[in-house]
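A single protein chain has been removed from this complex, and every other one stays in its place.
What follows is chain A.
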Amino acid sequence: MGFRGFIVLVVLMGTGGSPTAAVSLKDESAHPNFVTREQKDPTVEEGRGDVMATGELNPSHFPARRAAKVVQHYLNTRYGSPYRLFGLEDVHSATAEDVADTGRRYHLQISAHEIISNRTQKCSADVFFPRGEPTQPPEVKASCEELLQNTTAQEEALYQRYKEGHSLLSAQYIPDSQGHIEPDVMPFWHLSIVASSFIMLHESTENTLYNMAQVAQITQLETERKELKFDSHMLLHDMVSQEILHWKLLFTWSPAEGIKVQQMQQIPKPNH
């Protein structure tokens, strides 16, 4: 109901030596090879590490699950908010096919769990992982069966409180080491996961599985603009490499505009 679907990313190139990511995410995948084709080889092949499976995939095995995780990140970038957040509930079925030499495309039937309202819905999705260097982000198309719960009132209330409030949000280590989150910080944890989903979506490949590990720091910045503005340091966990990745993320949010990433930049993890 009235949720703004199109999210524009405006990227400012950072100064200094650290690598920055120029991000341009398509809202709907318009890749020229996203055409339904007859599957050439419908036989089942088990994943053997470096040889990725094609055809009908075992939905419990990692190739399907990694592709499905990308759909989770996509849903969060598309529909996520401080009061709406998706988790991957299950993969029901999956197929994969090579698309000439351009990449691999997965077709998935999954269940997505909206965590805050505790509702699960089935989704059908396509994930295309392009090949080649430099690595390009995956392209996702997804449609889910249910309409989204209306969260406008809660979002407006949160927005007003922090737009008009006397103090700007500043918090670190969310959740804390014990997994605890203060109740009035919860919406910003969810907002941070959604904002991080832009990074996770952008960085995902067939050899990654990202989850948000922790918000190291989030600070609300003064701004003349309507949107709330945040500077943040996010910790992401890649299950495949087991690494913790550190990212700086500058983003804005308002109920009307949704989340807009202004700058995202990976920073080196502290050496110890």
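In this section, a residue touches a chain if its C-beta (ideal position, glycine included) is under 8 Å from a C-beta of that chain, and two chains touch if they have at least 3 such contacts; residues count from 1.
The rule is simple: contacts and distances are computed from a predicted model.
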From "Replication protein A subunit", "Carboxypeptidase A4", "Septin" or "Proteasome subunit beta", the hidden chain's UniProt protein name: "Carboxypeptidase A4"
Touch with the omitted chain, as defined above, among A:Asn118, A:Ser167 or A:Gln242: A:Gln242
Residue of A:Leu75, A:Leu88, A:Cys144 or A:Met234 touching the missing chain in the full complex: A:Leu88
Omitted-chain contact residue, chosen from A:Thr151, A:Ser192 or A:Gln214: A:Gln214
Interface with the unshown chain - residue positions in chain A: 46-50, 58, 60-62, 87-88, 90, 115, 173, 175-180, 211-214, 235, 237, 239-244, 270-272
